[in-house]
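Worksheet: one structure, shown below.
Left out: one protein chain. Kept in place: all the others.
In this document, chain identifiers A, B and C correspond to the written order of the chains, with residue numbering beginning at 1 in each.
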Amino acid sequence: MKSLWVMAAALGAALSLPAQAQDKVKLVDVIELSGAGAAAGTNWKNGADMAAADINAKGGILGKPVEIVHYDTQTNPGNTRAAVQRGIDEGAYAILGPIFSGPIGASMQISQRAEVAQIVGGEGAGFTKQGNPYIFRTSLSQTAAMPKIAKYLKDTVKAGSIAVVWVNNDFGKGGRDAILPELEKAGIKVAVDVSTEQGQADFTADAIKVKNANADAVFVYLNEEESARFLRAAKQQGIAKPMIGETTLLGAKVLELAGDAANGAKGHVGLSTDAPIPALQEFGKRYREKYGFASDHNGIKGYMAVFMVKWATERQKKLDKKGLADTLRGATIKASEEPGVLMDTVIEQNGDLDRESFLAEVVNGKQVINTTLPRIKP
Amino acid sequence: MSSVLEVHDLHKAFGGIKAVNGVSFSVNEGEILGIIGPNGCGKSTLFNCILGQLEPTQGAVKLDGRDVTNMRPSALNRLGVSRTFQLLQVFPELSVRENLILAGQEHQGSMLGRLFGARDAGLSEKAEQMIGFFKLGHLTDAKAGGLSYGQQKLLDAAMAFMAGPRLVLLDEPAGGVNLTMLGDLKERLRAINAEQGATFVVIEHNMDFVMSLCTRVIVLAEGRMLAEGTPAEVRANPAVIEAYLGH
Amino acid sequence: MSAPALQDAAASPPRAARRIDAALVALILGAVILWFAPVGMGRYGTYVLSLWLVMSIGVMGLNLTLGYAGQTSLAQAAFMGLGAYATAILTTKFGVSWYAAFGISGLLTFAVGLLLGFPALRVRTHYLAFVTLAFSTLVWLVLRNEQWLTGGTFGISNINRPEFFGIKLFGALEFHRFVVVVTLILSLALWWLIRSPWGRAFTALRENPVRAASLGIDTRAYTLLAFAIGSAYGGFAGALYAPLVEFIDPSPFALSQSFSLLLMVVAGGAGYLFGPFIGALLGVVLPEWLRFAGSLYLILFAAIVLALLVVCPQGVSGLAERGWNVLRRKSGGAR
Partner (left out) sequence: MAEFIAYLIAGIATGAIYALAAIGFTLVWQTSQTINFAQGEFVMLPAVLILLAVKLFGLPLWAGGLIGIAVFLLIFGAGFKLVVVDPMIKHGVLPLAIATMALSIIMKEGAKDGFSAEAQSFPSLVPTDMVNLLGISISLQHLAIIVVAFAAIGLLQWFVGGTKLGRQMQATAQNPTVARILGIPVERMVLLTFLLNAALAVVASLLISPIYLAKFSNGETIGLFAFIAAIVGGFNQVRGALVGGILIGVADSLAAAYISTQYRLAVPLVLLVAIILVKPEGLMGRKEERRV
């Protein structure tokens, strides 16, 4: 029986946490570092680390250094919840991450109950519609991005029919559910609707299916690696129709992996280190120097998230957790005031963002931005 | 005399090899029937076919006139047919008492009754009796795996009698048992036969054991029946002498 | 307890009986400790403790299937998923009380276990592993694809925690205590089952199915029941998981999680009553505790499990038993 007490005591000691000193700005980053979201999460983590280093090099926030602790979620909702709870118990000033919708859904009530802001990388439509005043995005949501794609398909590509290829996870399914009504509104027929699996072995069958549908264009909404492999398979099958994507398809990683199979791909880009904005390009350059590979949009999001905290804290002039969320809600952050947010960003009452975005095309293995699209509500 | 077990024209082939090739016999109530034969004559295969462990290629097995061919071993056991195996088969992790209770519990009440009823399924007393009868008294709570070979053999036999079977098939009960134990075992078997009227079929190598225990003997050779009769008749049968000398 | 058992215990040295009582005492004492353990621990610690207990229930079920009846199931996480989704859908969409949903989850997974096990165990016993492998992935596909019912990849959120005679159990501590009580009840039920004649039959068919059958033990029925009851425990665990996390999506119920539950059973010690608690402690609490190691924590976790199994394939319980035997022999020699 004695061993039982000892075990319980040890367990208690292991799971209770030391009190926190108030001389730092403690941010807890709850992020996908293993499991299905590991690639995205690693980019985000690097971006956030870079932001903290940049801030601390210039004296921190209100004179206090930023400390970021990363907790892996294993891309699992239950673990994410534990990690967010841990962050809050440790007195986190704000929670950063995660990126996947499931883990966000499982953890957002925790930060809401504790009245702590949670700045996430998710693009799925659902979680800002639940009236949670403590959740904030770092990018456009799919519901904001997809109308732009539909318009682009109708006006620029002039497609009458389209093949939709999507990855069957929360990211891909969310995007597909968001674009189908927009396509219908634009009068574009969906010739074939192809669901794929994350980590699928081979995309040849999918490419044949798309080829046989003979649509005017192909909308590709997959994660980075799968995008690259689909582009390669499509090229091998001789699909000559334009490949249209949203952010991921034109990402640096896809261009690197797909090689010349990516040439001619075009579409809408929310965040890109190739955007015609010097701050973004500069960020991309420094990121590559520091980590040895190009940042995708998640790296940019992680960087911006930390600077959103900095801006709001300096605006409220104190380290008040609830005040941080109140300051962010409905705010407009100008890049001229806070260069770290990289682009002018409008935060809506529900945590959605509105900002400029881009239309781009891949030419000779490089992303070329053609058009900068204005904010939805200028 | 009514027959407890009837075997009709039983065949069992493994690929091209005919291990049992048309064996028919019957066992009468209260009898101790011995089956002998050289190694590989099909004794164990015959047992396994009777007991549903193997599927006979052809033929029928009847218990009290009812066809039980291919019946599953567990169902057959619940009809009162019990057995031991050639190799020792007790449950080493359970105690002697637990082994015995296990051997009898499926004959007590219903499945649900066993779940919600007594932990020993009301068999503790019976087990104690059996332990006493087989002279394992000092080992009641010992793990079966820790017993000596002879003691395990006794336990193995005791388990076969736990449910008060009508018919017991013993596969080489004397194998590997020392002489003192052997006398003990023979005495126990005879006593059960006399007291409970249980019917036995014994496969054995040990001729002395069979000849002194059994009331009737069947001789198998190459899957067929070579001879049948009282021990004295079989001993005198020229075909049997030849088959045994021939080997 | 029945009269013969008492007589029996009185008549002979009751060593076995005393060991069983120790298990009972340890279960109740453990529950009392866990009732008070989270005081001053914060919500995170409390949540991890609750998660540990919930996973322990799932592992307990698998321990019955694997450790006692000797059958490998690769679908325990899928059964947890069925229980979690049944509870979530019934409570959020149909307003059914949690208690009813809990019962329905158990019955549903029990029935599915029977349906699944029946054909699989007819073929040949160890093919249950392969059939459950397929089943596990099929369940995951349905959970992900049938969005109208399960919320698809977006899951089901805002799953309410139950009330207990009008007391709301929304707080971490209150719900933890509720989980402790439910875990205790389920452990006691399993303790009863294992020491009943059924438990003896399970052990027998794991150790020697052929001999067991010759003693009248209906191996097919008992194996099927062990699997179905084990699956029902998965369902019960799921029914607690949903309100604990207050959100479910298909990912915690994927095949890899079934593997991970299997790992917990074996690492904790298959066939030991307390094995599941230790296994779940290894699987749930150890990675949390190893977080100080930063990005290497999962490697460290797997290396510990690997080393443990190489040193002692019977898991922690086996290791403890081995140590205990050595100690006893030493003290015996000293006397």
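Here, contacts are C-beta pairs under 8 Å (C-beta built on N, C-alpha and C of every residue); 3 or more make two chains touch, one makes a residue touch a chain.
These numbers come from a predicted model, not from an experiment.
Contact with the chain not shown here comes from a single listed residue; of C:T92, C:N145 or C:N160, that residue is C:N145. For the options C:L143, C:A172 or C:L255, the residue in contact with the chain missing from this view is C:L255.
Summary of contacts with the chain left out: across A:S195, A:N263, A:Q281 or A:Q316, the touching residue is A:S195.
Considering A:M146, A:L257 or A:M343, the position touching the chain not shown turns out to be A:L257 (whole complex). Residues of chain C that touch the chain left out of view are 66, 72, 119, 123-124, 127, 130-131, 133-134, 137-138, 141, 145, 210, 255-256, 259-260, 262-263, 266-267, 270, 295-296, 298-299, 301-303, 305-306, 309-311, 313-315. Touching residues on chain A toward the chain that is not drawn are 33-34, 36, 38-39, 41-42, 168, 193-197, 199-202, 204-206, 208-209, 212, 224-225, 228-229, 232, 236-238, 253, 256-257, 259, 293.
As a convention for this text, only the chains that are shown with their structure count from here on.
Chain-to-chain contact here is organised linearly: an open path runs through the chains from one end to the other. Nearest to the overall CA centre, using the mean of each chain's CA atoms, is chain C. With centres computed as the average of Cα coordinates, no chain lies farther from chain A than B. With centres set at the average Cα position, the gap from chain B to chain C is 40 Å.
Our note on geometry: chain A versus chain B, Cα centroid distance of 73 Å, whole angstroms. With centres set at the average Cα position, the gap from chain A to chain C is 37 Å. Residue ranges on chain B touching chain C, taken from their complex, read 51, 53, 72-75, 77-78, 82-83, 85, 89-95, 98, 101-103, 105-108, 111, 114-122, 124-125, 128, 140-141, 159, 163. Residues of chain C that touch chain B in their complex: 1-2, 4-5, 7-8, 11-13, 15-16, 193, 195-198, 200-201, 203-204, 207-208, 210-221. Here chain A touches chain C in the complex through residues 1, 4-5, 8, 11-12, 14-17, 33-34, 36, 70-72, 74-78, 81-82, 85-86, 88-90, 101-102, 105-106, 109, 124, 126, 130, 168-170, 173-174, going by the rule given at the top.
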